[in-house]
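Left out: one protein chain. Kept in place: all the others.
After this line comes chain A, so read on.
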Amino acid sequence: MSEDDERQESPPSDLEFSSNKARNYNATGSGSGQPEIQSPYSDQVLENVLENVLHFLTSRRDRNAASLVCKSWYRVEALTRSDLFIGNCYAVSPDRATTRFTRVRALHLKGKPRFADFNLMPRDWGAHFNPWVLSMAKAYPWLEKVYLKRMSVTDDDLAMLSESFTGFKELVLVCCDGFGTSGLAIFVSKCRQLRVLDLIESEVVDDETDWISCFPEAESHLESLIFDCVESPINFEALERLVARSPALKKLRLNQHVSIGQLYRLMIRAPQLTHLGTGSFSPSEVAGQGDQELDYVTAFAACKSLVCLSGFREIVPDYLPAMYPVCANLTSLNFSYANITAEQLKPIIRNCHKLQVFWVLDSICDEGLQAVAVTCKELRELRVFPFDAREDSDGPVSEVGLQAISEGCRKLQSILYFCQRMTNAAVIAMSQNCPDLVVFRLCIMGRHRADHVTGEAMDDGFGAIVKNCKKLTRLAVSGLLTDKAFDYIGRYGKLVRTLSVAFAGDSDMGLKYVLEGCPQLQKLEIRDSPFGDAALRSGLHHYYNMRFLWMSSCRLTRQGCQEIANAMPGLVIEVIRSSDEEEMDDSVETLYMYRSLEGPRKDAPKFVTIL
């Protein structure tokens, strides 16, 4: 499961296009300053050797570095790059990418900025997959894998995907939209080699098409089928037959329309599963299905390879004991849709000694988190989501839970924690107890809320995090924060690549501290904070090193943004309005700014103005 998976950032591969022109290369690329024997044969040998060696280079960062050595290395690296990652689909055009990299087998493409998930941007902003699939259909007929995040994908795109690439194997759509069940139907019917179809947190229109029945009748190669986000009912009999003819199936995540009785039938057909999303985990509403009488415990016990469990969309807690047999092996458990109490959690969690990833609702309260802290010593990632996501609701979890986790789960690397109240002391404790933290995202849901014990701002807590957690690369702040918090971040957050700010800071100084202090900053998203044009100017030296900057409901003016646009031609500066607003006054509601080799995009909707 992945929400906002962080990928290793690397020096921008797109910027190398322009910087290469400024470089001095040796004609043969064989070294620096030595007299050359102009022998084409030795050049060829060298390139062949290089090609063979570079095949082994998989890290994006290493490849980008290698491509900068000289023209020869640039050429060979481009030939041998099989996995192409593009973090912003507008940073480079499909044609430019396919021209440089000619032998790509897998494409990883990201589109909209993350704040679009929270309705901060009108729909139809862009990030269309269509130009990419058209370009790749011509350039990469051997394409096998496509991974898209926050892209707009249409049914036609899915059809083209299935028709243009005969060996297509894997499609992963995360937070995407624009397609429906009829697109899925065409896609699965034509992709004969399909191994992976993962639909994660995507919006799928219900065209009332029975797409499950459209998988080819022959034995399938399916290894992973994830559709828990699909909100429409599916043809269960067809699914059962599909699972029966997919001997390689390892990952299966069902949607909430699959009852526990149906889950049982699937589990006994696929005991080899490693990843299971349980669907509703409640009995069917149709009377007489006899869901209550099935031996769920045995079904779970038969799944000896199960390491990752999720689902529980409409959980009836009486059925929880069925999962006891698998608890000891679980490394990943997602209860984030299960409204269960601490008492209901405890018998499960006390057996989950190997658990590394745990997503849960705050319905388990601080007490539930304490139980997690007692048992889950291997925990690496914790996410606590709010059942009642409003500012003024009661908060079942607090600093007590955070403190307990910090004391019990010393190996913690990543945390996302929603709460209503927090203290600096607990955050400081976590910074000291969990030195391996790479991701720290704390969301105190009440805006501008202070430490509820001392009444102070949360500056010191976050300051301790950036100071003590030396591996920290991703940070999200909340609560009452002054410019001092940003001073800390700028001073100590030297590895921070992603920063999320909301309702924080006093003045331009806050943003200045960050832009001047954080050399690794790649992604900065800010909302409702008092940062203006002067602060924006202070980042001019750094914007070409960043993937994007988002600022909404801050204090930017059109003039200030225009200055940036004039000073930095390699940036695209989008001013986004709410879609029904016609006026263009001086204040900028939303700024979305990113480096690009292509200049202003041609598919911008009416509510976007590119300066």
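To be clear about the criterion, a residue touches a chain if its C-beta (ideal position, glycine included) is under 8 Å from a C-beta of that chain, and two chains touch if they have at least 3 such contacts; residues count from 1.
We take it that contacts and distances are computed from a predicted model.
Selecting from "pyruvate dehydrogenase (acetyl-transferring)", "AP complex mu/sigma subunit domain-containing protein", "Protein ECERIFERUM 7" or "Auxin-responsive protein", the unshown chain of this assembly corresponds to "Auxin-responsive protein" (UniProt protein name). Check A:A342, A:M445 or A:M593 against the missing chain and you find that the one touching it is A:M445. Contact with the chain that does not appear here is found for just one residue of A:L556, A:I573, A:M593 or A:V608, A:L556. Checked against the full complex, the candidates A:E407, A:D528, A:E563 or A:E598 give a single residue touching the omitted chain, namely A:D528. Per the touch definition above, the residue from A:S42, A:T166, A:T298 or A:S578 contacting the chain not shown is A:S578. Within the entire complex, the positions of chain A that touch the omitted partner chain are 3, 115, 117-123, 175, 201, 203, 229, 287-288, 313-314, 336-337, 339, 361, 385-392, 418, 443, 445-450, 480, 482, 500, 502-503, 506-507, 527-530, 553-556, 578-581, 587-589.
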